[in-house]
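Step one of this worksheet: look at the structure below.
The complex appears here without one of its protein chains, the remainder shown in place.
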Amino acid sequence: MSTPKKVVLAYSGGLDTSIILKWLQTEYGCEVVTFTADLGQGEELEPARKKAELLGIKPENIYIEDVREEFVRDFVFPMFRANAVYEGLYLLGTSIARPLISKRLVEIAAETGADAVAHGATGKGNDQVRFELSAYALNPDIKVIAPWREWDLSSRTKLLAFAEANQIPIAKDKRGEAPFSVDANLLHTSSEGKVLEDPAQEAPDYVYQRTVDPEKAPDTPEYVEITFRTGDPVAIDGEALSPAALLTRLNELGGKHGIGRLDLVEGRFVGMKSRGIYETPGGTVLLEAHRGIEQITLDRGAAHLKDELMPRYAELIYNGFWFSPEREMLQAAIDASQAHVEGTVRVKLYKGRASVVGRRSEATLYSEAHVTFEDDAGAYDQKDAAGFIKINALRLKLLAARARRLSGKG
Amino acid sequence: MSTPKKVVLAYSGGLDTSIILKWLQTEYGCEVVTFTADLGQGEELEPARKKAELLGIKPENIYIEDVREEFVRDFVFPMFRANAVYEGLYLLGTSIARPLISKRLVEIAAETGADAVAHGATGKGNDQVRFELSAYALNPDIKVIAPWREWDLSSRTKLLAFAEANQIPIAKDKRGEAPFSVDANLLHTSSEGKVLEDPAQEAPDYVYQRTVDPEKAPDTPEYVEITFRTGDPVAIDGEALSPAALLTRLNELGGKHGIGRLDLVEGRFVGMKSRGIYETPGGTVLLEAHRGIEQITLDRGAAHLKDELMPRYAELIYNGFWFSPEREMLQAAIDASQAHVEGTVRVKLYKGRASVVGRRSEATLYSEAHVTFEDDAGAYDQKDAAGFIKINALRLKLLAARARRLSGKG
Amino acid sequence: MSTPKKVVLAYSGGLDTSIILKWLQTEYGCEVVTFTADLGQGEELEPARKKAELLGIKPENIYIEDVREEFVRDFVFPMFRANAVYEGLYLLGTSIARPLISKRLVEIAAETGADAVAHGATGKGNDQVRFELSAYALNPDIKVIAPWREWDLSSRTKLLAFAEANQIPIAKDKRGEAPFSVDANLLHTSSEGKVLEDPAQEAPDYVYQRTVDPEKAPDTPEYVEITFRTGDPVAIDGEALSPAALLTRLNELGGKHGIGRLDLVEGRFVGMKSRGIYETPGGTVLLEAHRGIEQITLDRGAAHLKDELMPRYAELIYNGFWFSPEREMLQAAIDASQAHVEGTVRVKLYKGRASVVGRRSEATLYSEAHVTFEDDAGAYDQKDAAGFIKINALRLKLLAARARRLSGKG
Partner (left out) sequence: MSTPKKVVLAYSGGLDTSIILKWLQTEYGCEVVTFTADLGQGEELEPARKKAELLGIKPENIYIEDVREEFVRDFVFPMFRANAVYEGLYLLGTSIARPLISKRLVEIAAETGADAVAHGATGKGNDQVRFELSAYALNPDIKVIAPWREWDLSSRTKLLAFAEANQIPIAKDKRGEAPFSVDANLLHTSSEGKVLEDPAQEAPDYVYQRTVDPEKAPDTPEYVEITFRTGDPVAIDGEALSPAALLTRLNELGGKHGIGRLDLVEGRFVGMKSRGIYETPGGTVLLEAHRGIEQITLDRGAAHLKDELMPRYAELIYNGFWFSPEREMLQAAIDASQAHVEGTVRVKLYKGRASVVGRRSEATLYSEAHVTFEDDAGAYDQKDAAGFIKINALRLKLLAARARRLSGKG
């Protein structure tokens, strides 16, 4: 790779990406453009601007953007249409944010004439893969710099020394090592590493940052009604909300009731297993509710096909293949199923659990006339079932007859 | 179908199957053999014997058996190896019991020289399919009689009249209509129909029979440790237990903490949607725990393949194809993955939720040496990740280059 | 089912459907509308009009239509985008025609105020299922009459007697029994039954109707170039052709070279196995060519996903679920992959085989720069492969280390 001349850096304003910023300047002597996104991680962005300026970034090279609506509308909601969970449990909160960041990095590179992008993910994790596959898929000629894979700042001590040598301000609480590592956005907060590295030990309560301990959650259940249109939530308790506003509201509700905590050991794309603590309060409520509305509005054939495709779809997102033809194919299939996934679901929130307790829809496929234990007025002829079973049984009977014949008992 | 001469009836001792018993005698003039199984439904079996005798069944034609161990060992546990859930949520508690009952019906038919079996499932549900496919798969020549599809006792009034006309004793509380219909076994209790037929209405609390209301569950969490070997649970809190004893224990624990309630609208195999309330206290704990032990002992490739195969596997069980080559193929694949699914999982039970909080195993694949944020002493070379990403990106870059070329911007 | 008043019959003009026509009139006393479609079966349609008139059908109730373009454009080509083959070999020539016929029957029923449709498929085959599922999916209230499942004309003798008794003219060659049964359309000809019922016996040559015996095909190969756009063939040897014209041309070419013969025993949806002889000359060439153009224009991720989805897609078509949400979902996924499946494929035709020998495209993903054995000028860094392999191997190494550890040899 030839030396980059101008680099767009995914910049949080924190110590680590500030060190990267400086390292890019000194190591490559290149111009740095910073991109700081508000994905709903709950941090002020303006301090990042100040810090970037302090580190010598030209004002026109500082990009600070609120991308929450785009994040939820174009990434989170499409994913929830699929009921995507990775390894049965993980709602992909970190995975789904990476392609959006890469997309903006590549777009800003095009706008600013930069030939490279850089990120602060390590060489052991999934995020490096997600950032880079997305970048390459959007610009085949882009250079990607991953300082953590390149430099020799392999210990906390070396990092701090580099920071001090380069006049990077170090917040007091960053002098010591964090007891674990955190990623957050509007969908979730993840924590991993350090105190969490023994998967046999229960995670200490201070790890959780966004949900109350279920034991401390209200003693009274709360009900919420979520309304869907074409598979996406559009209103809460009858109030229409934008995607980001809706997810924010669900986060408040879920967080208050201790919903969405997950302690998981997962298989990383780079081959090792890692343990993470995830908090996805609003997403957990949303997943339940989406399944709830699908229960009455989605045909069984479509629903089962979706369930079969889902693990692959989730794996693609987890592995960083959001911008890939196969993810887009699966999305096309999933979206084709959602035209009439509409109506309202009633969810009960209580002590860490979100439970669907009711659903109604103009587009319901539930037919009381058919299913009733009462007289169905001819909607369904039970005698048809006899033929249905006989025909379904035919191949099994032929197999049984063969088994008998070959065993000499026939 | 020629007239059956001797029929083995799945007999609960209740009013409905007693009516069937009598109807078989009067309609077909055939000898009836009764089979009453203890699947853990929590009812005394001896009254069924008495009632059968009262209805004129010869003592040698009355089969009463405790099949709980076989049920859990040969049906429930194999299914849980797959983490099977139907339509994302249902633990298949009713579905998995049917093949065992059919198996015994067919075996008893062979022993007693009966040419037919009979069951009390209606023509609208899945159970008729499960009973009959299993029976035909085990004996291609067996006749199956499903009185609900044949007779004209289409109202409660007619049924009671038939009972009275035939001296079938009617318990007082059976005079009126039950407000919903129930099926139970060691794995679960399901309730459906009548008061539950409007899926928009929350199920009334009196429907739940086997789990306490989470709001009334203990205010203090309880921890339980479950030990697995080759994918199956073998001990609780260090105490080795037989399959049925273990599931019984988990049911007590789960039920006490309000765990395993599910309000579901599902797609029946016969084409309509129906609403059910399921309680699977022990099974819900077991599913969480099994996923927990797999997290550290099952390879990612195996785990993801399992997740992709699972929906089909669950569908086969739901649809009644337990005794089919394709279910057996999937079982072979699943079982091949479980050789080292062993170790102990710690689960927290609290107010309706079972959460894995720790897992440990001699066979763990979790390698702190690899995943650590600390110095890994060379276990993992981060530079390898660069090549890994580059090669994974190659096809995406070729696609991006094509898009650019064709758009004339390349 | 209440008695139908007006029925739209899929009418070929042949003896069997003429008998059905008359039977509908006499059995149900209902008005009959005939629909005769030119699907490319190679028969004149006007005789069907005359015969319908002779049997008393009012002119305004006689529908005769050339649906070849619609058939190929909206049914055959979408299916070939998927490379669909049933049970590894069958190109679904009969299956794909049924939904179109049903669609027109239902539409004509709406136009003419008919309340029922009727078809001439027997109760043992797949076609009854395909006709009826399609009809119900398009009009949930339509009645479907399948005379072969209802009447008692269970032998050739009875059929001929009925025909004679009802003044239905019987062609001389229909007096005896046909040695096998035939279905044909622009995509294929199938033959089954009678002389073909022993799957151990080679089909006699006189069964084949549309392809020459490869032994009698030209001794010199012929080349044809097929051009694709968005996954569909649009030109042959540079000449743009309509869908039906293109398939007709391919049929001539394939048939001349003995291409597309298949002797298959297949699993019917109704549970039994049957043996068929299929001739799909043009389709066989098209399948090869489509795979050929995909080889250079379809990304590997998309191609492999397509291959995995294909068997299910083919099964859905075979089983009659063309008009189902899950077929439409799969179609959406498949179509999403075909945007750049464009270019020209060169195919060699010789003695029963169509072989791709060359393909070229503006949208090619084949990069000689990358793959070359020669110096690649830095397009690909072989060292990346080392990292790629190391990371892919990591989980396998962890498994191997565990195996060693547990066996005590580690």
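Note that the chains are named A, B and C in the order they appear, and that numbering of residues resets to 1 at the start of each chain.
Throughout what follows, a contact is a pair of C-beta atoms (placed from the backbone, for glycine too) under 8 Å apart; a residue touches a chain by one contact, two chains touch by 3 or more.
Remember, it's a predicted structure, so these values are computed and weren't measured experimentally.
The hidden chain, counted over the whole complex, makes contact with A, B, C. Within the whole complex, the absent chain has one touching residue among B:L250, B:L286, B:V345 or B:L398, and that is B:L398. Considering the whole complex, the residue from B:F77, B:F321, B:Y350 or B:Y366 that touches the absent chain is B:F321.
Checked against the full complex, the candidates B:V224, B:L330 or B:V371 give a single residue touching the omitted chain, namely B:L330.
Among C:L45, C:I64, C:I170 or C:L264, only C:L264 touches the chain left out of the display.
Seen across the whole complex, the unshown chain contacts chain B at 267, 270-272, 299, 301-302, 304-306, 312, 321, 324-326, 328-337, 391-395, 398. Listed for chain A, the residues touching the missing chain in the whole complex are 299-301, 340, 362-365, 367, 370, 380-381, 383-388, 390-392, 394-395, 398-399, 402, 406. Considering the complete assembly, chain C touches the hidden chain via residues 83, 87-89, 122-124, 128-129, 132-133, 136-140, 146, 148-149, 154-155, 181, 193-194, 197-203, 214-215, 219, 221, 261, 263-268, 270-275, 291, 295-296, 299-300, 303-304, 307-308, 310-312, 315, 323-325, 346, 348, 350-353, 355-360, 365-368, 370-373, 375, 380, 382-383, 385-386, 388-389, 392-393, 396-401, 404.
By our rule, only the chains that are shown with their structure count from here on.
In terms of inter-chain touching, the protein chains here all touch one another pairwise. Fitting chain B to chain C on Cα positions gives a rotation angle of 180°, stated in steps of 5. Mostly identical positions are employed by chain A and chain B in their mutual contact, as over half of the interface residue numbers are shared between these two copies. Centroids built from CA atoms put chain C at 39 Å from chain B. Chain A and chain B have Cα centroids separated by 31 Å. Shown for chain B are the residues that touch two or more other chains, namely 299-300, 365, 367, 370, 380, 383, 385-386, 388, 392, 398-399.
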